[in-house]
Each structure stands twice: as structure tokens, then as C-alpha cells.
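What you see is the complex with one protein chain gone and the rest in place.
Right after this comes chain A.
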Amino acid sequence: MVSSLLADALANPTAVLEDLFDPNAVLDAFPARVSAHFSTVFAPRDALNEIPPLSPSSPPEIHQNRALVRFRAMIQDTSPSPQMYLARRKHALCGGWGLGADDATDRDDSIDYADLRECTVVWAVSVPGESSWCSTALDGTSVSTGHATHRALSPHKFPMPDASHVGAQIKIYESRRTGESLKATDLYTFVGILTSEPLHADLELAHPPFVPTLHVVFSQPVRTTIVPREYPLASPTTSELRDELIAWIADTSLAGDRDAAEWVLLCGIARVQSRTPPILPLTLTLSRFPSPPSKTDISTNPTLSHVLSLLFPVLNILPLSLNTLNATSFAPESKNEDLHSGWLQLPSGSVCLLTESGVTEGKVSERGLQNLRAAQEMMNAQTLEYVFPYSRFEFNTDVAFVVLTEGKRSAFFQTNVTIPLKPAKSAMEFDFYRDGSDVALPSPQKLEMFRALVGGAKIGNVSIGVKTAEFIQEDFVKERQAASSPSDALSSDDLIHRMMLARLLALSLHETEISVAVWEKAKALDTRRKTRISQ
């Protein structure tokens, strides 16, 4: 029974919709009924995966008109005004969901204004920086690559200019409740009927361009880890697994520097703990990171980025260069009532890797300065200001930052932590810019365990016992007393950073409480880093 419903819904969602419609029932209740029906049909495990995905590898063109698709997407823009539609068409037919948008009513027909309903319109794009393993895990192996790469109609709506992505106009009929709660950079899986319609804002143009439009039947929020994870891991060997993971990161991408690898891992799993008081992710600068061997090809991404994208679900690389600074924008900006995206419009829980290797000498324009300020502000306060005419709107973000720089410290940014890279082998032999395919992979099972470790740490919670708290206090006082001169003494900021580090360390070990051992370990890690800097 259920399976036949499923087959129906997949084969002809429009018919299902029309069957559900009862012209005599209360119109306002219909959208909720649609949502309830479809979500029940697709409630069973894996049923959702039966729906063909809409993604860069299976772009809108390969789907039939009015096919049921699912779209894992980031809300990019919630500013389009809600749209009115006739919920009951002529002859008591079902309206909305793109139905009747094409039938041309003669204008002599009277319109019953009481049948008008409203739907929320937003613009959504495929999740920026989503790692390919996530897509494979959720969408199955991509469909034949015979199609030419999809070219989105509105490239300015995606954070990375020129990157391949799918963007679509999303129409949500279950208005008030669902529609109002959608926030910019939220991740959702939208299931709906795919059509091609003019942009809502362009309706009055003579020949409006058509864009992919998804008429949502139901939607689900997507977790920050994309793939469901748990914390703490049940495995007793988490500590060993963690060591293996760090070793793997260090050996494949950081010339064997385990401390640096550990810092990268810890800062990668950092997230916003609280806003008042602000307990924000630690930001990291990995200094002394070699530039690509040939300056000609500055677009090469470091091996680290490939390795991290194998571990973290969402990783974005922001290759800093004079061109990206001066010619692109980091913060979203509304131009002609269209919200253009910016590099930093990223979903919560993503990792942003800033590489400074592409920066050359030259002038940073006003825009460049604004971009730099936006990035610094996001590191400091985890907020990003979207620019609108005559006003700015501040949006909360939750993005972990790792800056790679060749110098002693970042040329542009101040981060909480700086650690100079100290290759175990000579950098001459080690290629920091190997291609992604050259990365030595561990066994698939091992890799999956790594990912579970990282994903779980991203969502876990740790507490602190009274004993450890007292120990930390005592430790701080003692260390201050021991300082040879006031200028060498540990400052309160140092203590704060150390505590944040201890928390991250506990998370990476999948422990539920910060223990004295973890504290000592964190202290040792931080001390090793400090000695490195002074060397």
C-alpha cells in the first residue's frame, strides 16, 4: 500500500496533488495536508533517497518538467516578497504548486479574490563547499557525466563566483509556519515539483528569463554535519583513532608536522558555544606554509584542502589574491533588489580555509579593505553584515577559520592562535600542493571512522567537573606567581584560549567531561606552540 503511494508520488506528483485537493474543504488547511501526506509517504528509512536529487551532478535539465526531486540546499536570499496565487482555480481545480500558472485565463473571467493565497518565495543554492563524499553518501553515485556541466543562470547568487552549482527559486506553500522560519544560510532538504518559471521579481518584464523553480511539498532541515553523526562515539579506541587521524593529516599534507595537524583538526571542529558571553570558535593561522612551487599557477589548492574535504562535510577555500580582494565581494550585497552572494555567505558548521599564497604586491582598493574587514569581523564576532541600500543587516555565522600564510603571521588577519609549520622532513622533498587524486587514502572503513569522529566532535558537548575547575584556577594562579616578570605572566586572554583549547581537545577525544589529563594535554600543546613561535 505504502509502496504504491510511494510509486505514485514519484511517478506523478501532480496527480497526487490534484487527488488530494478537495474543492469544498477549507483552503487554508490544504498546504498542511499536502505536507503531511508527502512526508508520511517518504517517512520510511531510505524512502527519501528514492527521490531523484537535484544537484550540480544532476542539474535541472536532466529532470522532466514537473518531476518530483529533492534539493539539499542553502537558503541564499529570503527577500523576495511572498507571492499570491489562486488556490482554487476555475472549475474548482487545485491551484498553486505551479498549477495554472500557465493556463491563460481570459481577463474577462472574474477572479474570486477570496481564493487568493500566499506562498513564500526564497532563493536557494546547492550547499556551497559540500564535500563530494557527502553527496555520494546521500545522493548515490552521480548520474552519467554525459551532460555538459550545468551552468547556473544566476552565478551571482552563489558564494564562490564561477563555481558550478544549482540555484533555484523555492516556493513554499505552507506559508506562515515554515516560510517565516527560513533564515539565510540555513540548510534544508526541499522535496518538491520542479518546473521552470520566470523569477518572481521579474514578472513584469516582457520576456522574463526562466529559472528552475521548486514547488515544495515538504521540507526537512539538514544537520550541520550533513550526514547524521553521534557523540560520543561508542568505540573504546577513540584515542588511538584520533592519533591515527592526526598522523594521516600530518603525513599526507603537512610534511609530518603532527602538532600543526592537531591544531588544524581542533580548530576545524570548533563552533559557536554561546553568543552572550561570546564563546566563539578559535581561529587559527598556520604560518610558514610554503607557497606553490610555481607562482604562475596560484590557483593550485594545497593538499591540506583535499585532505580536509575528505574529513569535513563542508569545506570552503577562499584563495586570497589581489583580484579576489578587489574584484569580488566577501559579504552579500543587495544590488537592484537582488541579493548577490559573497564568499563568506557560508552555512553554519562549515570550515573556511583562507590561503594567502596568491597575494602579490599591489594596491588594495576600498572594496578590498571592506572585504578584509568583513572577514576579520566574522573571525572576531562570528557575524557578517549584509549590505542593503541605506542599511546593513547583521547575520550570525558559525564558521571555523584556518588561515594559511607563508610569512610569520597572516598579512591581513588577526587570529586567536598562530602556529608556524615545522616540517619533519625537508620541504624540498615534500609537495604541499599535490593533486587531490594523489592523496594516499586509508582504507574506506578507516576513512569513514575518521569522518564519524570529526562529525561527532562538531556536535558534541562537554562539561567540567568541580575538581577540574578548581585545578585550573589553582594552576592559573600558580603560573602567574611563577612568572619572572609581569610581562611574561599569563594573561586572562591566555587562560580563555587555553580553556577553549581544552574543550576542543575533549571533544576530539569524544569525552563528556574535561579532565585534568585533558587540561594538561591542552597546556602542553599550547606550550609547544609557544616555544615554536619564539624559535
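Basically, a residue touches a chain if its C-beta (ideal position, glycine included) is under 8 Å from a C-beta of that chain, and two chains touch if they have at least 3 such contacts; residues count from 1.
The criterion applied here is as follows: contacts and distances are computed from a predicted model.
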Requested in this report: For the chain that's not shown, choose its UniProt protein name out of "DNA replication licensing factor MCM4", "dolichyl-diphosphooligosaccharide--protein glycotransferase", "LAME_0D01376g1_1" or "Trafficking protein particle complex subunit".
Outcome: "DNA replication licensing factor MCM4"
Query raised in the report: Which one touches the absent chain: A:Asn65, A:Ser132 or A:Ser463?
Result: A:Ser463
Report task. Can you work out which residue in A:Thr40, A:Ser491 or A:Thr527 touches the chain that's missing from view? Result -> A:Ser491
Report summary line: Given A:Glu50, A:Glu118, A:Glu448 or A:Glu511, the correct residue touching the omitted chain is A:Glu118
Report summary line: Omitted-chain footprint on chain A covers residues 77-86, 89, 95, 100-107, 111, 113, 116-118, 180, 182-184, 186, 203-204, 206, 274, 276-279, 334, 337, 339, 366, 369, 372-373, 376, 381, 386, 388-393, 395-396, 461, 463-464, 469, 472-474, 476-477, 480-481, 483, 486-487, 489, 491-496, 499-500, 502-503, 514
